[in-house]
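In this view, the complex is presented without one of its protein chains, the others remaining in place.
Up next is subunit A:
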Amino acid sequence: MLICRAAPLGGMCTRFVGCATQVPSCGLKNYVLPPSYEGVEFPDRNKLKFMDKVPTYPAGLRPPKMMKNLIFMRGPEPVHHSLIHQQYGIVALGPGRLRSGHFEMMRMTIGRRLDTSRMFAIWRVDPPWQPVTRKGQGKRMGGGKGAIDHYVTPVKHGRIIVELGGNCEFKEAFPILREVAEKLPFKAKPVSHQMLQEMRQKESNSEKYNINPYTLEYIIRNNLGKSHHWISPYDRKWFGKHI
């Protein structure tokens, strides 16, 4: 049974073969118009730029060592938690540190799969700046702080790592971003602007329409169940949402 698909009416004409024929099903087809990409601003360079492994210091300045400062990773991201171009990106769902190897991986993977004629990608994190020291293998304790081994970028929960945009749909950007997100050292997820808004809305709705009178915030603020004996100082700030 042959149906002529080249017809202008989208398959209305039929060819009779033998005694049985097929009339096109589903009386009407609703063809979705392609999306318009008005207002998409392309940056100067479409591909991700190279991120230095080591930050540059003024001449004569010894690279300073730093404390571990896990606070840079703890808690929610207060500033860089939304997409600038309102298209697609990777959002961190947990705390972590990005090293130069991760930056290279992201840059090469995205650069390889990007169609530079109509897509672009930008960094939303700083290059590695926090020094991480390490003592030599087998060295005994003492003798001062170890030497700087490498530099990292701390990332908090909700931080946007990379943004991808241009004249493309999420269906096209998703596999590129997923390939990168799965290799990051923390939980991450490719999202679109709409998805991000829906996630935030869902979180706020679950709080707004919650009929449970007991919330962590209420219990911790009022020291119910002697919770102050065992909660951490960060529970007083974030009420159990973040470690």
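Everything below uses one rule, namely that a residue touches a chain if its C-beta (ideal position, glycine included) is under 8 Å from a C-beta of that chain, and two chains touch if they have at least 3 such contacts; residues count from 1.
By our rule, contacts and distances are computed from a predicted model.
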Complex member absent from the view - protein name from UniProt, among "Prolactin receptor", "Acidic fibroblast growth factor intracellular-binding protein B-like", "BHLH domain-containing protein" or "Large ribosomal subunit protein uL10m": "Large ribosomal subunit protein uL10m"
Candidate in contact with the missing chain, chosen from A:P95, A:P127 or A:G158: A:P95
In subunit A, positions touching the absent partner: 1, 9, 17-23, 25-28, 68, 70, 73-74, 94-96, 185-186, 206-207, 209-212, 214-216, 219, 225, 227, 229-232, 240, 243
